[in-house]
Structure formats: structure tokens, C-alpha cells
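Shown here: the complex without one of its protein chains, the others still in place.
Lettered A, B and C in written order, each chain numbered from 1.
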Amino acid sequence: MASGAKQTLVEVVQEPLKLERYVDFVQDDGAGAIATFSGVTRDNFDGKRVVRLDYEAYAPMAEKKMLELCQAAHERWALKAAAIAHRVGEVCIGEASVVIAVSSAHRREALEACAWAIDELKATVPIWKKEVYEGGKVWKENADARQAMLAASQK
Amino acid sequence: MASGAKQTLVEVVQEPLKLERYVDFVQDDGAGAIATFSGVTRDNFDGKRVVRLDYEAYAPMAEKKMLELCQAAHERWALKAAAIAHRVGEVCIGEASVVIAVSSAHRREALEACAWAIDELKATVPIWKKEVYEGGKVWKENADARQAMLAASQK
Amino acid sequence: MKVNVLFFARSREIAGVSETVLELKAGATSQDLLESLLREYPLLKEITGSCVLALNQEYLAQDEAKALRDGDEVAVIPPISGG
Partner (left out) sequence: MKVNVLFFARSREIAGVSETVLELKAGATSQDLLESLLREYPLLKEITGSCVLALNQEYLAQDEAKALRDGDEVAVIPPISGG
């Protein structure tokens, strides 16, 4: 677990993710809105029957990128708190691989930041999933991955 | 509780809302994404110290409108399931007055439908909140309430 | 005919009751009911400009004169503030 500013929690974990933990973290007496997003293993992809997903992370860099992502969200929106957790290892059908929770005084900020955060995570955080389907396994690639452009854009 | 299509749950309840109940309801093996929104009593409004909110509903009509809202969301997005719950009575600081949970195969649909649903609920569902602050009470009006236009637009 | 009338939020506080039954003559419309309501609860006048009626759980337009039937349920709906 890496916790930068008081209002930010990011972690890469082995155990099943509990949404409640992250909602509790972003609770704040000044928050009127809490938005969450859970990415869940679904049972099919392109007509193939999916058995499970296997996740692997470059954990310290993933937590660093998730922390930067939360900080960028705090700068962009008036948020009370933000939490991002990603699971690694086997994630079965119906289980969450990623959970994001965001709180803010007004609803628009939490909703927008939550939707933005999952897009950013998929584009920038060094985590990989292998799809285990009936009859094979394959490493996936996020359509919107843009780690290759990141270094260039930081200059 | 009113449950129309299998994939829809709406209810107006007295008890504290548990996010888990609605997330469990929208779980679906074909769902890759679950988005939630919780509207929470916050401790201040326009610089006034808020003690709690008192909610009152025209419960059967509220559930009917929430059900119509879920059905409209199902028509507009490819959703797996949607749940909306609103609490009535006293809702203290940090407690949720409304919870929305939506699941879909892909993330965009659940996120958009969830954000849309809370806007629609605030604009169309016959529920009222009275703000109890230090030194007084006042009935609130949603800035975007449009029940007055609804009948006309239905013709 | 008899029509059940429900009051909520500020309209309930002003009327002093949460529901009542109005006796209307056959053929009465939602506008007739509103006039009848204002005779019985004159203080409601201060908020009728911001209220709408719902007939059997469907909103009516503000100036709509919808025919009523015995047993109908009409609700006085002040500006909503759910969420």
C-alpha cells in the first residue's frame, strides 16, 4: 500500500478486492457524493468462453503511477479523497480486478474523476492480464495503452 | 421494492442503505464493469453547518419513476442490470440517501448510465429533502428539477 | 365522485394533513380539483405556482385540465429535491 497525501490510497494486492474498504476510505463529512468503478472478469470475450484472468504487475511502479494518477485527479477536480486498488494473480468470473472510489462535495466531480481514472489506469499503469479461455491463454493489450507515448509527452 | 424486468431493482426504504446489496444485485457473469453512485449527507451547505437531512417520498410514484428510469437506461445503453434505492426519514452526515448501481459488459455503458441516472432521479422522482441545519430547517429544491415539464413532454 | 388527495413536503405542512378526500361533481377536471383545494386550504395559494399535480402517479402539466374519475389519486407535488 502506498498512501501519499492523506486523501489518497493506492494498492496492488493478491487478495479479493472488497469495494467496502475503498468506499470507507473515501468517506468524508464534507463529501456529498461517492462514485465507484469496479472492473470485473466477465465470462466471454469475442465469443470465446473465458475461464479466468491472470494479472501480473510491476507492483512498485504500478503503485507509483496510480498515486500520480490520484494526485492528477485531485488537481483537476475538487475531490475529498480517491482510492485505487488493483488485484494480481488469478481473478475468476465475477471477481473484481480493479476498484476505484472517489468522493467529492458535489456529484459531477466524483463521477467524472472516477470515469477518467479507469481510462488513465488502463492507458498508463504497468499491469498485464492474460486471458485464460477454454483451449488457450493469451496476453491482452489495452486498445488505449499509451505507455509508449508517456515518456515523450513528459519532456 | 418494485422489480420490473429481472435486471432492475428499485426501492424506497427507511433503513440505512448498504451499497453491497445493490452491487450484489447487478452482479452478472457477463458484466465486466460495475459503476455505483452514492449521494451522501454532507456537513455543510452554503457555509451553514448541516445536522442531517430529512427525506420524504411519494413512495409508490417514486418507485414507479425509478423503474421507468431504469428501463430507459436499459434502452439507451447495453446494460446487464441496474438498481436504484432511495432512503426516507432522517439521513445523518456520512450516510447515503441514494444509491445507484449499474453493470455492463464494457465500462463506458455502466459509467455513463450511472451518471445519467442520478441526474434523471434528481430531475424527475417525487422525493423531497428538508435540510436541518444549526438554527433552522428548510425544504430544498433541486436546481434541475423538471417535473413541471414532464407531463407536457410526454404528449 | 370522490378523489383522494395527497400532500407532500411543504404542501403537507401548509395543508396540515398528509391526505384528504374531496367530493367533486361528475365531469370535474384536475383544474376544478385545484380550485376546490384552494377553497379548502387557502394558504396553499402561496405555493401553487411552483407545484404540479400528479394524477394516479403521473405528472400533469401545470395548466392541464384532465378529466377525473371516482377513486382517482391526486398528489400535490412541490419542487422535488431527491438525491
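Just so it is clear, a residue touches a chain if its C-beta (ideal position, glycine included) is under 8 Å from a C-beta of that chain, and two chains touch if they have at least 3 such contacts.
Computed from a prediction, not measured in an experiment: that's the story for all the values here.
Trainee: Can you list the shown chains that the absent chain is in touch with?
Mentor: A
Trainee: May I ask which residue of A:Q27, A:Q71 or A:N142 touches the chain that does not appear here?
Mentor: A:N142
Trainee: May I ask which residue of A:V10, A:V102 or A:I118 touches the chain that does not appear here?
Mentor: A:I118
Trainee: On chain A, what residues meet the omitted chain?
Mentor: Counting over the whole complex, chain A touches the hidden chain at residues 39, 55-58, 60-62, 64, 86, 97-98, 118, 121-130, 139-142, 145, 147-148, 150-152, 154-155.
Note that in this section only the chains that are shown with their structure count from here on.
Trainee: For chain B and chain C, let me know how many angstrom lie between their CA-based centres, rounded off.
Mentor: That gives a centre separation of 25 Å.
Trainee: Where the centres are mean C-alpha positions, what is the separation of chain A from chain C, in Å?
Mentor: Inter-chain centre distance comes to 49 Å.
Trainee: Could you list which residues of chain C touch at least two other chains?
Mentor: As it turns out, chain C has residues touching two or more other chains at 83.
Trainee: Residues touching two or more other chains, restricted to chain A: which are they?
Mentor: 107
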